[in-house]
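With one protein chain removed, the remaining protein chains of the complex are shown where they sit.
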Amino acid sequence: MSQSLDDLYREIILDHYRSPRGKKPLAHFDIISDGHNPSCGDELSLEVEMDKDHNTLKDIHVDCKGCAISTASGSILAELIKGKSLEEAKQIAELVKRILKGEEVEVPDSLGDLDALKGVRQFPVRIKCALLAWVTLIEGLKNYENGKGDKAVVSTEDEENKK
Amino acid sequence: MSQSLDDLYREIILDHYRSPRGKKPLAHFDIISDGHNPSCGDELSLEVEMDKDHNTLKDIHVDCKGCAISTASGSILAELIKGKSLEEAKQIAELVKRILKGEEVEVPDSLGDLDALKGVRQFPVRIKCALLAWVTLIEGLKNYENGKGDKAVVSTEDEENKK
Amino acid sequence: MTSNITRNRTAAASPLSRFDIEKIKADFPILNETVNGNRLVYLDNAATSQKPRVVINAIIEYYRKTNANIHRGLHKLAEDATRAYEATRAHTASFIGGVASEEIIFTRGTTESINLVACTWGEENIHEGDEIVITEMEHHANFIPWFMLAKKKKAVIRRIPITVCGHLDLNNIDEIINPRTKLVAVTHMSNVLGTINPIKELAAKAHARKALFLADGAQAAPHLPVDVKDLDVDFYVFSSHKMLGPTGVGVLYARRELLENMPPFNFGGEMISEVSFDRVTWADIPHKFEAGTPNIADVVAYHAALTYLEEIGMENIHRHEMELTGYAIEKLSRIEGIEIQGPQDVTQRGGAISFTDKDLHPHDISTFLDSKGVAIRAGHHCAQPLMRVLGKIATARASLYIYNNEDDIDILCNALVEMRRYFGL
Partner (left out) sequence: MTSNITRNRTAAASPLSRFDIEKIKADFPILNETVNGNRLVYLDNAATSQKPRVVINAIIEYYRKTNANIHRGLHKLAEDATRAYEATRAHTASFIGGVASEEIIFTRGTTESINLVACTWGEENIHEGDEIVITEMEHHANFIPWFMLAKKKKAVIRRIPITVCGHLDLNNIDEIINPRTKLVAVTHMSNVLGTINPIKELAAKAHARKALFLADGAQAAPHLPVDVKDLDVDFYVFSSHKMLGPTGVGVLYARRELLENMPPFNFGGEMISEVSFDRVTWADIPHKFEAGTPNIADVVAYHAALTYLEEIGMENIHRHEMELTGYAIEKLSRIEGIEIQGPQDVTQRGGAISFTDKDLHPHDISTFLDSKGVAIRAGHHCAQPLMRVLGKIATARASLYIYNNEDDIDILCNALVEMRRYFGL
């Protein structure tokens, strides 16, 4: 099953892990959200700067203290979400959740890197790692839309709670 | 192992069970003691009339609501203890306890029926049944010697407690 | 063995042939054992059941191929063990009528399940003057936890009496279950009388008073189809060891909202989300209630027991036991001196058959039967309050399961006849 190890750590994942996107902290941001995964201790912090239209995610910063999977997943998020509208961002996050739940979903070419997350499904305990960045994003966006300026805080355990 | 069944229910035991001695309630008694075995519900009540010398167990009545073993053991007690001195009675009761604990003891001919209780040792859960009458007697004698006129009450569980 | 009591049915016509008892017997290695020189006739199933080969093998397999600690491990064994453990949870959830997996908590047994409810839900919801309703036929496990809780909280225990036939006496039920009632806790099937109680009806009465309902399924889950949603109970508890599974595994079913609001029971690993020196947050259900390393191997093997039962079919098991109970009651009641406790109508009772002999103490009965290889139980069956109600110090109890047949009953009855001769009666 070294094959499935390569399936988990696909080249794309390792690439994102080694040089994560969105590393640079933002000077200004409109959304800040902290996520963590209590069962393994991973912590992830996410900042988003919104465009003047209050609808486009202009820039994004992801800071992840975690494993290769959570780091890569956060990096993929930073890359794909940048420049997207609120609605698009939420749709992508939901798509990731469906992928990780094991649903058979087509990944559009434009979101190609998400395909790399499919390998995680064979490693049930690692799914929370891959989810971390995305549930943190969802919580941050929700807060923003509700007009709350405060920091969103989420844990992957809460997420599971709602399943 | 029907052989060991016959060992438990020896002829002497069955004889005592079918026609228990000491059945007749006493008109006067100086000692009254109640014993019970909570784990199986057996109840035994014992009355002793003392001689004028305050030392001889002149007459004895045993009323047992229990199994063949506790009934027979009570009947053997009634037969053997009648006419004995306080000291002798206590010694016999201690001898029975030692027999039932599995110690190798010689039973004097005069106490021959006690030998029949040896078969009980192969049936660990029945040992309490055989003990019931004797611990009830011991408690009653103790009470009498301490000059307490009140009823003694004992349970085989307490007895085990002290082991 | 020849029968000295005329058999009232020919083997060919026996409806017991609906499933093949010989084949089932062969699945249970212990039934080939001899006891005191006789083939073992095991009629102590209400105490614990025997285990089919598939269950024993599941334990072996687990320790030979999978054994690891669960839920936190990232290696293959740990993942396999976790999956197997959680698969039993899902299976248990479907076995009792298709509830959610998270609504199933694994405990050591029925006793611990009830204590869990008393220490968590009970501790928070029972207050001074509240009433807890039980029945006169409860096992100590479904009486003492409530008795002690009531004592601590200055609450009141009310009890539903029984009729002379061994049914619950529901004449005053609307006075017993009243607006002060907070919980009604009733055994689904009595381990002494065999009585099957009207759980659905009683649960509805409890709910009409806004009380919760706990059913003790220790004797029912092994023998009847159980659908906790249809019964509409709030808590349902039972033990693996009485239903072909290993010892050391019990089940607590409770509705999700209840579990979510209940505080944890034991504290330790696996049941927390986050811990610092000043703050602790609990894991989600069901894990919140399973502190420490659980009885992994036996939970995994319990799966095989459930599968085995389902393959035979709970309806078929129930029917077989009804028929065999009828046969046993009929034969037993023809024996001089023997008196049977509990309902005689087999549609209203299960196969735990208590009886007494007018001359002999149950202990002597049990010891004698054992010498013939027949295992029954004698005593108060952990139901001392019921014994007082019945006016008995103890009873003898023969209790049936899927591997028992008419032969076993014949051997029991013949031995009882022989016993009376042996004791010169």
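What to note about this one:
Letters A, B and C mark the chains in the order given here, with residues in each chain numbered from 1 onward.
Just so it is clear, a residue touches a chain if its C-beta (ideal position, glycine included) is under 8 Å from a C-beta of that chain, and two chains touch if they have at least 3 such contacts.
Remember, it's a predicted structure, so these values are computed and weren't measured experimentally.
The chain that is not displayed touches the following shown chains in the complete assembly: A, B, C.
Annotation: of A:30, A:43 or A:63, A:43 touches the absent chain (contact as defined above). Considering the whole complex, the residue from B:26, B:50, B:86 or B:125 that touches the absent chain is B:125. Of C:30, C:90 or C:204, it is C:30 that touches the chain left out of the display.
Although one chain is not shown, part of subunit A still touches it, namely residues 1-2, 4-5, 8-9, 14, 17-18, 39-43, 65-69, 123, 126, 129.
In the full complex, subunit C touches the omitted chain through residues 29-30, 33, 35-36, 40, 42, 44, 47-48, 50-51, 55-56, 59-60, 63-69, 72-78, 108-112, 114-115, 118, 139-141, 143-145, 147-148, 157, 159, 239, 241, 246-249, 266-270, 272, 274-277, 280, 291-298, 363, 366-367, 369-370, 374-379, 382, 384-385, 388.
Seen across the whole complex, the unshown chain contacts subunit B at 38-39, 123-126, 155, 157, 160-161.
Everything below uses one rule, namely that only the chains that are shown with their structure count from here on.
Centre-to-centre separation between subunit B and subunit C, using Cα means, comes to 38 Å. The mean-CA centres of subunit A and subunit B are about 80 angstrom from one another, to the nearest whole unit.
Inter-chain spacing, taken between the CA centroids of subunit A and subunit C, is 48 Å. Counting partners per residue, subunit A has no residue that reaches two or more other chains.
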